[in-house]
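Removed: one protein chain of the complex. Kept in place: all other protein chains.
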Amino acid sequence: MANVSLEMLGEARRLMDKYNRDYSEQESVVAVVLGHKVEHLALEAIARGADIVYLTDHPELEDLRLQPYTKIIAQMSLSKEARKTYDKPRYFLFPATNNGRDLSSTVLAELESGLASDCNKLYIQDANISHRAKTDGTPRVFSRILHMKRPDFSGYEWSTILCIDSPKIDYHPQACSVIPGSFKPLAQDPNRKGQVIRHPFNLPIEDLRLTITGREKLLNAIDLSSYNVIVAAGRGISKNPSKGISLCLELARALGGELGLSRGVCTAQYTLEPSLAQYITEARQIGETGQTVKPKFYIAVGISGAIQHKKGMDQADRIIAINTDTEVPIKDFCDVFIQGDLFEVIPKLLEQIKNGKKLEASVN
Amino acid sequence: MNYVVVTKGVPDFRHGKVVFKEDNTLNRAATPTVMNPNDFLALEAALEAKVKYGGTVHVISMGPPPYKKVLQEAMSRYADKLYLLSDPKFAAADTLATAEALSAAVRKIGNIDVIFSGFKTADGETGQTGPQTAWKMGYTLATHVMEFSIDPQLKKFNATRAITGEVEFTTGPLPVLVVTDPGFQSQYKNATQRLNLLDLQAQTKKRAQSFEEFLTIWNANDLGVDEWKVGIKGSPTIVDSVDPIPRAPSERKARMLIGTNLQHIQEAVQILLRSDQ
Partner (left out) sequence: MATEKFEAIVVGCGPAGAAAALELAKHGVQVLVVDRARTPGSKNVTGGILYGTKDTPYNLDYVLPNFEKEAPLERPINKYILHAMSENKVRAIDLTELHQYNTKYAYSVLRTPFDAWLAEQVHAATRKHGGGLLTSVRASGPLMENGRIVGIVTSELEPIRADIVIAADGATSELARAAHIRDWMTPAHWFQGVKAVLKMPVELLENRFKISDKEGAAHLFSGDIFGNARGGGFLYTNKDTLSIGTVFHLDSIVSEGIEPHRYLDRLLEHPLLREWIGDSYEEVEYSAKLIPDGKKAFLSKPYKDRLLVIGDAANQMQAAGPIIKGMNCGITAGILAALSYVEAKKKGNPEKAGEIYSEALNSSPVGKALRGNRLLKSLLSSTTSIGGPLMTTPLFAPILKSKFFARQIEKTFTSYALSAAAPDSSFVYTTLPTILAKHHGQVVTSNKKLTPKSLDERIGHLTYNTDIGHPHIEVQNSTPEASGSCVTTCPVSAKDSSQGCYRLEKQQVNGNTILKVVLDTQPCVECGTCAVVGDVKWEHPRGGKGIEYKYG
């Protein structure tokens, strides 16, 4: 099961636990599983927080195609089973992957209700709204509204989106797509109990008119822009490239991030240990001719900060540079400059990170 | 063959064009409006279809009267005809309500084989409007398209799509709505096609100088839409509040730390482990 799905289940569980407490209800987390030979995912969904799983398993659903998937989800949403007072889901979460975002759009077009995309924060509470179309300008309280927060306006705004009934129409469900990595999954609990409801596959041939004739995996593709922390290795690793790369990898992992590279490292033709050679790839390059990233933390290890590299990372929230030379260009556009040999500094950082995490764990 | 390209005007987020308030947050009102950058790819895709299969390219945008400038920008890339959907009733529409108005316009033009749409506007950034328009029209939907081709005789299309970590090859019947991926590339493999492309580009640039001759403006009545399905009335979602995010500082002042100093290392780790909400 994709990480984003586990994250959504975890968040849905937290949202509904609080909802049931706040509103003295006993509403459920429902997982929707579509595909072919995916029974095991239904059980995993329950172990990860679902109370109910709606499952349709059919060869025609092996690949995600928007038409059949949308129609089936719409059928499920309108089913009267297992939902007591409501005909349709109250809140609906989708992953904000390419397919997930598209699917959320078509499902909500079919259900004719509201959708916010690429959300990274969710909470349910009553909303006091005064809106010229929805409330004729007078303030009204709408209860149990999913507040969906998402970045937009090219990174300049963080908007809170609500789905609110109009005087003419009650909108169900309130839906959103969720940015991968925004939430934490629940630990797997094999003792959780839940119900699997099999929804039959029942679609006219017309809905299967799009054919997928082939696929190709993109080798080495790694999207560094989706990580909160990037540790980028520069030519400061030259004196021992293997050790340098492995230290940067360790640091990245300890902070939940990923490894990036400067262009100089990509073209240096270092001889690396076989297990590490795969990490030197242009796919990880950051800079004008590589990826542009805006993470929360950008750690530039042994990178001088030439303009070609700067263009790919200078919009990061916080930039930390590790370098022996204090006269390099990056000193003028970083927030923290640690002067030192990366081969000594990174192990020290790793040790302190381990201590810090131990402290956090013991406190919690 | 008939093609529609749906476009939108957005604030100009380019470096040096976007205007900031004193607190370094976005000043939307003072920032000029331009064609959504991703929409240029949809225009390129439509032009590619015209070069290869012939036909007419109709470009639609929904917005207040000044947005006709955005349509002029579209024509300087390529358009045969322009349509502005303009009516106070269309204002403050979310994606569902926008899709409703756009669908009505496409039906009014009639006989459209392919609708081209860009992926994600630079302001709303939802990526929803294209798929929702396709759904309302009952068109086959191909999203994240990197390359495509049409068979006008068999009334079919082929599309290469970008999915996370993969590329997918699909085929389906017309009519179709194609959402171009930001990585979309038109493919012209023969010299004659490229020369015709140059001719069309020269013609459209000339036409764009007197673009209003080719512009039709429609309001809610012209489209015959239900006023509770468009604009602010027809939008299930509202923007309740906005937290502005100031731009990253262009000048940073570095805190200088020494790598052999344990306290400095601890300070650095403190910064890294600090989680922000």
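As written, the chains take the letters A and B, and residue 1 is the first residue of each chain.
Basically, a contact is a pair of C-beta atoms (placed from the backbone, for glycine too) under 8 Å apart; a residue touches a chain by one contact, two chains touch by 3 or more.
Given the structure is predicted, the values throughout are model-derived calculations rather than measurements.
Interface note for the absent chain: among A:N240, A:T326 or A:N355, the touching residue is A:N240. Of the candidate positions A:T56, A:S246, A:S304 or A:Q352, contact with the hidden chain is made by A:S304.
Screening A:D126, A:E216 or A:E282 against the full complex identifies A:E282 as the residue touching the chain left out.
When the missing chain is restored to the complex, the residue among B:R194, B:R247 or B:R274 that touches it is B:R194. What chain B contributes to its contact with the hidden chain is residues 188-192, 194-195, 198-199. Although one chain is not shown, part of chain A still touches it, namely residues 235, 238-240, 263-264, 267-271, 282, 288-290, 304, 306-308.
Basically, only the chains that are shown with their structure count from here on.
Chain geometry summary: the mean Cα position of chain A and that of chain B are 23 Å apart. Taken in their complex, chain A has these residues touching chain B: 63, 66-67, 70, 97-99, 101-102, 104-106, 108-110, 112-118, 127, 129, 131-134, 147, 151-164, 166, 168-169, 171, 209-218, 221, 223, 229, 255, 294, 296-297, 299, 314-322, 326, 331-341, 344-345, 348-349, 352-353, 356-357, 360. Contacts from chain B toward chain A in the complex involve residues 11, 13, 18, 25-26, 28, 92, 94-96, 99, 122-132, 134-136, 140-144, 162-173, 228, 232-245, 247-248, 252-260, 262, 264-266, 268-273, 276.
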